[in-house]
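Taking it in order: structure first as C-alpha cells, then the write-up.
Here the complex is missing one protein chain, while the rest keep their positions.
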Amino acid sequence: MGLPAAIIFTGFYFVPFIANLRYSLTRWDRITEPEFVGFRNFVNLLTNDDLFYKVLGNNLRFTFLVVLFQTLFSLIFAIFLVKNTRTNIALRTLFFFPTILSSVSVGMIWLFMYDPNFGAINLFFTRLGLEGFALNWLGSESSALYAITFTQVWFHTGQMMVIYIAGLQQIPQELYEAAEMDGASRWQQFRNVTWPMSIPTTIVVMAYTTIQSFRAFDLIFAMTQGGPNNSSNIFAVLIYQTVFSELRIGYAATQSIFFIIVLVFVTLLQRKFLNSRYEK
Amino acid sequence: MIYKVSRIVSLFVFSILIIIPSLIVVFGSTKTDSEVYNKPLALPEKWSLDNFRFLFEVSNVGRSFLNSLIVTGFSVTITLILASMCAFAISRMITVTGRVLFSLFAVGLAIPGQVNLVPIFILFNDLQLTNKLSGLVLINIVTTLPISVFILTAFFRELPKEMYEVSEVDGATPLRVYRSIALPLSRPAMGATAIFLFVITWNELLFPLLLITDNDKRTLPLSLLSFRGEFFSNYSMIFTAVMVASIPMVVMYLLMQRSFIAGLTAGAVKG
Partner (left out) sequence: MKQKVNAKAFKALIAMAFAISATVVPLSQSFAAGESLGKSCTTEGLMTGTKSTSLICVKGGNDKLTWQRVKLASGSGRPVANLTPPKGEIEFWHYRVELGDQRALVKIISDFEAKYPGTKIKQVVRDTTTYNNTARVAILANPKAALFATSRGAIFDQFAKSDMMLDLSGQRYVKQNVVAKGLTAGQFEGKQLGIPYQYLFNNPIVNTDIWAKEKWTTPKNLTGWVNWCKDAKAKGYVPLAWPGATRGQAAQISNSALMNSAGSYNELANNLADLNSGKIDLTSKWFEGVADIYVKLRNAGCFPDNATGVTEAAAYNLFATGKSPILPIGTFAMGSIVGLNPNLNGKMELMSMVLTDGKVVAEGIMNNTYTLSVNKNSNSRDQKIANAFLSYLLTGKVAEIYANETLQHVNVLDVEYKNVNLLNTVSFQAKNTMLAPRFLLLNAAVSDLTQDALIQIVGGKSPDVVLPDFSKQIKQKLAG
C-alpha cells in the first residue's frame, strides 16, 4: 500500500538526485551538447569562486539569525500568551496571521515597507526625527540581508509561537505551584521549570526554522533576488540564477551538491548541540 | 512589574508590526498609486474597487486564480490519498519494509526537494511536463509527500492496535482495514494535514517559477511576481493582486482558525 507513494517519490526525488550528480561533472548550457569535464566544477567552486563563499556566508548568517530570533521571540510571545484568555487568543490569532500569506505577498509588502523614499519604516523614523535610522534598507549591501532576516522572522514567529504554546501547556501546573511555594521569582521559574521543560519543543522549532530558512528562496527572490551585489543571496537563489540567467547547468548541479552538504552539516550540528542540552 | 511592562510593550509592538502592513495593503488596494506613495497610512480618499476591476481586465489573474485552485486541489487530494495509504502501511508493518519506507521519506524531510531544482527542471523538460498544470501537481506531490507521511504515520501509530487486530482476525484485507477503520478514524489528522498542505501548495513559488512560462498556466504567486515588472510598476495594483491572492486564505483562516493553527502546527511538530 505504500508502494504508489514510494514509487513516485523515488522516481521524482531520488532519481533526479542521482542525475544531479551526473550533471555536476559536465559543462552544459542546454543549447549545445553537454561536455564531460570531470571534477573541474568542484575544483572551480572550491578554489576559484568568491561568490560561492559569499553566498555560503550569507546563508549561514541568515540561518543563524533567523533561528536565533525566531526561536527567541516565539518563546517569549508563547510565555506571554500561554493562558487561554480572550485577549490572548485574539493576539495569537493576529500573530499567527502572517503565516498563511504567501512568501511573494509578504515580499511585496515589505518591499514597500522598506522603500527608502516612500516606505512606512523610513517615514516612521523621519517623523520621529530619527533620520539616522532611515536607511536604504534593501538597497545597501550592509543592511539587505538583515532586512530580509527581519521579514522572515516577522513571517513565521507566530507559527512557532503556537507550537511553543502547545508545548508550554503540557508542562504540569504543579511544577509552577511548587516553585512559587519556594518563593522563586519569575526568572527563576523560567530557568528552572519553563526552559528545561520546553527543550523538546525547542528542538522541533529550531529544526523546522532551519529548514525554513534554507527554503527562503521565495521571499528573497521576491524582494531582492539576492542583491545588491549578492549581499542577500542564498544557495537556492544562486542555483536558480546559475541555471536560468547563466545557463550553466553543470555548475548549478555542483552548487546544489554543496547546498545539500551544508544543509546536512548544519542540521547534524544542531541536533548534536540540542541533544546534549536535552540529556543534561 | 518589569515583566508586565515588557509583556505589554512587546505584544503591542508586534501587533502594530502586523496590523500596519496589513492596513497598508488593504487601503492600498483601493487607492490610486500616488496616494499609496504619498499617504501610505491614510484612509483612501474614496473607497473604490476600480483597481480590482482593472486587474481582472488587463491581466489574467482570474485564470491564475483558477490554476492555483486546480493545482492545489489535485495536489492536496492526491498527496493525502498516497500519504495516508503509505503511512498506514508503515504503521502496520514492523518489518524491514516499513522501516525502509519510513527512512525513504525521512531523507526527503531532512533534505527538501528544492535542492533538486536542476535535475527536476531538466527531467520535466525531457518528459514535456513543463507548462502543464499536471506537472506542477506531480512535483507538489513529491515535495509534500515526506511531511504528510510523517504526520499521518505519527497519527496512525497512536491508534490502538486492537482496533486493527479485530478486523484482521475477521480476514479483512489491509486495504479494507484502511478504508473502513483507519480512514474514518483519521479524519482530524487528515483535516489538519490537508490545511497544512493547502497553505504551502497555494503559496508555492519555486517550482511554478521553474516549470511554468506560459501566461495562461501561471499560478497566483507567479502572477504576483510578474506583476511587479510586466504590467504595472504600480504598488496600488501590486497590493490589489496581493489581496486577490490572499483573500481565500484569509477567509478560510477566519472561519476555521482552530483547524488552521492545528494544521500548520502539526506540520512542524510531527515533522
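Which chain is which? They are A and B, in the order written, and residues in each are numbered from 1.
Going forward, a contact is a pair of C-beta atoms (placed from the backbone, for glycine too) under 8 Å apart; a residue touches a chain by one contact, two chains touch by 3 or more.
Bear in mind the structure is a predicted one, so any value in this text is a computation, not a measurement.
The hidden chain makes contact, of the residues A:Arg92, A:Arg215 or A:Arg248, with A:Arg248. Residue-wise, the contact with the chain that is not shown comes from A:Leu51, picked out of A:Ala19, A:Leu51, A:Leu68 or A:Leu94.
Check A:Asn84, A:Gln188 or A:Asn229 against the missing chain and you find that the one touching it is A:Asn229. The chain not shown here is touched by just one of A:Leu25, A:Leu111, A:Met161 or A:Ile220, and that residue is A:Leu111. Remark: the residues of subunit A touching the chain excluded from display are 30-31, 41, 44-45, 48-51, 111, 114-118, 136-141, 224, 227-229, 244-248, 251.
Mapped onto subunit B, the interface with the missing chain covers residues 33-34, 37-38, 58, 130-131, 213-215, 228-235, 238.
Simple rule for what comes next: only the chains that are shown with their structure count from here on.
Rounded to a whole number, the gap between the C-alpha centres of subunit A and subunit B is 17 angstrom. Of all residues in subunit A, those touching subunit B in their complex are 1-2, 4-6, 8-10, 12-17, 19-20, 23, 30, 73, 76-77, 80-81, 91-105, 108-110, 112-113, 118-120, 123, 154, 157, 159-160, 162-163, 166, 186, 204-205, 207-208, 211, 214-215, 217-218, 221-222, 236, 239-240, 243, 249, 252-253, 256, 259-260, 263-264, 267. Residues 3, 7, 10-11, 14-15, 17-22, 24-25, 36-38, 40-41, 82-83, 85-86, 88-90, 97-98, 101, 104-105, 108, 110-123, 138-139, 141-142, 145-146, 149, 174-175, 178, 199, 202-206, 209-210, 220-221, 224-225, 228, 235, 238-239, 242, 245-246, 249-250, 253, 257, 260-261, 264-265, 268-269, 271 of subunit B are the ones that touch subunit A when the two sit in their complex.
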